[in-house]
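Input: one structure, supplied below.
For this depiction, one protein chain was excluded, whereas all remaining protein chains were kept in their positions.
A, B and C label the chains in the order they appear, each numbered from 1.
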Amino acid sequence: MSGSTFGLLFRVTNFGESHGPAIGCVVDGCPPGMALSEADIQPDLDRRRPGTSRHVTQRSEADQVEILSGVYEGRTTGTPIALLIRNTDQRSRDYGNILDTFRPGHADYTYHHKYGLRDPRGGGRSSARLTAPTVAAGAIAKKWLRERHGTTFAGHLSQLGEIVVPFESQEHVPNNPFFAANATDIPRLEAYMDQLRREGDSCGARIDVIARGVPVGLGEPLYDKLDADIAYAMMGVNAVKGVEIGAGFAAVAERGSVHGDELTPEGFAANRSGGVLGGISTGQDITVSLAIKPTSSIRTPRRSVDRAGAPTTVETFGRHDPCVGIRATPIAEALLALVLMDHALRQRAQCGDVSLPVGPIPAQAPPSA
Amino acid sequence: MSGSTFGLLFRVTNFGESHGPAIGCVVDGCPPGMALSEADIQPDLDRRRPGTSRHVTQRSEADQVEILSGVYEGRTTGTPIALLIRNTDQRSRDYGNILDTFRPGHADYTYHHKYGLRDPRGGGRSSARLTAPTVAAGAIAKKWLRERHGTTFAGHLSQLGEIVVPFESQEHVPNNPFFAANATDIPRLEAYMDQLRREGDSCGARIDVIARGVPVGLGEPLYDKLDADIAYAMMGVNAVKGVEIGAGFAAVAERGSVHGDELTPEGFAANRSGGVLGGISTGQDITVSLAIKPTSSIRTPRRSVDRAGAPTTVETFGRHDPCVGIRATPIAEALLALVLMDHALRQRAQCGDVSLPVGPIPAQAPPSA
Amino acid sequence: MSGSTFGLLFRVTNFGESHGPAIGCVVDGCPPGMALSEADIQPDLDRRRPGTSRHVTQRSEADQVEILSGVYEGRTTGTPIALLIRNTDQRSRDYGNILDTFRPGHADYTYHHKYGLRDPRGGGRSSARLTAPTVAAGAIAKKWLRERHGTTFAGHLSQLGEIVVPFESQEHVPNNPFFAANATDIPRLEAYMDQLRREGDSCGARIDVIARGVPVGLGEPLYDKLDADIAYAMMGVNAVKGVEIGAGFAAVAERGSVHGDELTPEGFAANRSGGVLGGISTGQDITVSLAIKPTSSIRTPRRSVDRAGAPTTVETFGRHDPCVGIRATPIAEALLALVLMDHALRQRAQCGDVSLPVGPIPAQAPPSA
Partner (left out) sequence: MSGSTFGLLFRVTNFGESHGPAIGCVVDGCPPGMALSEADIQPDLDRRRPGTSRHVTQRSEADQVEILSGVYEGRTTGTPIALLIRNTDQRSRDYGNILDTFRPGHADYTYHHKYGLRDPRGGGRSSARLTAPTVAAGAIAKKWLRERHGTTFAGHLSQLGEIVVPFESQEHVPNNPFFAANATDIPRLEAYMDQLRREGDSCGARIDVIARGVPVGLGEPLYDKLDADIAYAMMGVNAVKGVEIGAGFAAVAERGSVHGDELTPEGFAANRSGGVLGGISTGQDITVSLAIKPTSSIRTPRRSVDRAGAPTTVETFGRHDPCVGIRATPIAEALLALVLMDHALRQRAQCGDVSLPVGPIPAQAPPSA
């Protein structure tokens, strides 16, 4: 199999190519009896959707989701939920040149050598467009976790290229095109993006995601640790090159006398662990960071080779998206939800719904909040 | 299931607790006909083994591996290879106190709340000792990859606490207790460790791992991307808090005109991708970094609570290990080998052994080499 | 997950309900480069389709399949192939009565107790209509196996109720509505069915399926034996109550001196094993039989209870289908193809494409051919 299924018990099977007839996924394992309609899913798809500001790809797709199965009279039945998103932007184009060259930083080279052929239309299967079904499935997981455990998800952009974006308030996130938890610096970010666009260049981004209200005990001891599965999920997002949980790489230079979170009768005294100890959730906030590389499609000409190995030059024409990381926040939230959902069901399978008296050990707020 | 199996086609099922009768694993899916004996596995176990210098845990375990199945007359038969390592250090102790308190930074709290009970002997299942079977399985994967594809693995410590350790030569790695690719700074590292030990404190570490001679085309397009599976593997190692592939978090502040590796008739002009594009190996070196938090068991007293939620204090007596990261290099190598092995078999399943004419595109050396 | 995925490496994820908007599946793991279009799939769907004779359900569905992904310019790309079949017969009906009672022999009772709610429209997920995506996926597997290994599949009805149907020739199968490999007894079968319909009753059926040109070596030694996976596949077809491989239940009364197939320089002297020894294919024909119970929806009134446990009576009005087994032949063929396809890829993963010199040991024809 070609790795298109995510999760063990809440299982999302993704299909589609950027410019084929449709993309979508099958969500298998959703508990029965939960109220669900397209209206629960569409808002997250709209958050991810391109074309919403001048800073992201101008491709205009409605990304309208259709539930094909698994829901009867407004409630999940326990059978697979198929979600379909028709591609409306399938115009035929001449992809001959793309098929013959390998764009630097893109998957052209690797797909060609893996499969011997590839679908070049809009990047085919390697397009970021394929995160849409993941976001749709994540919306179902978010709803179940919120209704059953009170779990919520909040992501934001914490760095854009060289610019660190201070956390001011989560409330700002929906009010700017960058998913920044910040109001002060937005003009500066816009100017930075405009300049990149003028220069025909691009930049990377850092995204922080937090889950609050996470049940204690999610994650497995050895290989399917909760943080391991989170790292798998996040590193699998297009263009991600690094993942941190809690203190992340800063932990390297920390002392043990500072790093290990002390416990008090009022709860954990800190959350440098990022809500995971020994691969299992502590009940504190889970905090994750991801590093996204700069967009590979830029107007600046770059060296490459064609399929015969002869040198050539590649440049991207027309408008482009100087930072793919801008749209990654809802994607990262969705994946964190999918991981927690899967482990919530796994925990229920092995240990039942028994929750031990945890006592007054509240989850500690993460450093950035 | 409790997440004790690693891989889809080269499948390692791990069992055991630190102070139980034995630890081990079952390796299912090894191709038949490969020469294999304990002598192929023991050297990597010896590299990981504690007690080899004054800078690591003084527990003295022989870690002698026994092959119980899957090998006949010195060759693998294609059936599961069971590996057994008897625990020789099982002395009975009074763990009453550990059972009643939650050591900061340890898995005590989460195991207790997940399962309602736990095996406290030496950390039970959460002990770093359980990486030994992973290392043993990794030795089998390394051998197959080396014999069939010429793939090799080389890891080293690149930072110890605050001290960045410059890469001088891979040849130095076996000659110091830190797995440093460096000869010049060893005295400084030793002094740093001795000081930490005197202070009853600990520090973190950064490990770099490189795979060379990797076949093109390993990894799946969407969810089981090669880098995603590597991140899963590495984040699952005890105490790891961050994982980077290629440029990692540095990619955030890079420009697209610099980051995307150009191609020339002589090969890739750089390797900021870390050998993975679109989740699939390029044939270049795969470069991975991991951040390891400071050892949680320290002599400095720390606040905690007991099972009733009442405040208490925890400190570790006797000798301890001021940096668990020191022994992580062979573990990280083993996991990288397991991921590549699994994907090599997956690639063979779907695409067969056909290798396309790649032309003169050699793998580029990683930045650190 | 709710068990909607079939296979490990050639993975079919099925979705949909009988009277929802659509049914379909995602086929993940198909090797790249195979020519594929709807025209390769539709013929098998048409064979399974109801409404083709007076002896099967008169529901008239076009069962038109649409390929949504995984194919570019007429060739598979190695990425998931999504197949969609829109339901054209979704007319709204009053299902109130069905929701309140449990039809004998149907899944109403078990779905209700498993999930606490169910989709009653046309049987919902338990409808035999959900075998259509399986048949569509099977057509892809059949094509790959035929092109690569020369494997072919041939099924037929060997018993209808009390009437044993002698095997005359496989050529007769497409020429009668029963999938009988027989021309002589067709009038007798038609009369039998007409009588059942008049009586408002139903009967069972026995189906035989044969795969020819099967590669040697498919199947795993212990748990995923080829015959075990075939039994899983066949017993999972709606209404199946028994599965046999080779001699089947007749083997109970056989002597070892007769049963074990001898080998000669010209090949196996018999095929009582059904083409599987020790769970692994011998290269002989694989022969499978399945027993299908009589249709549960009959006009004869039957006792049941409602959701409150009070006694009631259930009968099916309108036309019905006196033998669901009639349409099972293409379904069984498809499932046998899916099992062989999955194991062909598994074999390739572990053992590569190396085929040993088998010598002059041809596959033996099965007893019925």
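Of note:
We take it that contacts are C-beta pairs under 8 Å (C-beta built on N, C-alpha and C of every residue); 3 or more make two chains touch, one makes a residue touch a chain.
Keep in mind that what you see is a predicted model, and the values were worked out from it rather than measured.
The chain that is not drawn here is touched, among residues C:77, C:151, C:182 or C:281, by C:281. Check C:185, C:261, C:285 or C:333 against the missing chain and you find that the one touching it is C:261.
Considering C:35, C:183 or C:235, the position touching the chain not shown turns out to be C:235 (whole complex).
Among B:68, B:164, B:183 or B:310, the one in contact with the hidden chain is B:68.
Remark: the residues of chain A touching the chain excluded from display are 8-9, 29, 31-32, 78-79, 221-222, 345-346, 348-353. Looking at chain C, the residues touching the absent chain are 1-6, 14, 102, 104-107, 109-116, 125-126, 130, 159, 161-162, 200-206, 216-225, 227-236, 238, 240-257, 259-265, 269, 273-274, 276-283, 291-298, 300, 302-305, 308-311, 322, 325, 346-347, 350-351, 354, 356, 358-361. Summarising the interface, chain B meets the missing chain with residues 1-5, 7-11, 13-17, 20-24, 26, 28-29, 32-33, 66, 68-70, 72, 75, 77-82, 84, 114-119, 121, 124-125.
Operating definition for what follows: only the chains that are shown with their structure count from here on.
Rounded to a whole number, the gap between the C-alpha centres of chain B and chain C is 45 angstrom. Annotation for chain A: residues 1-5, 14, 114-116, 125 touch two or more other chains.
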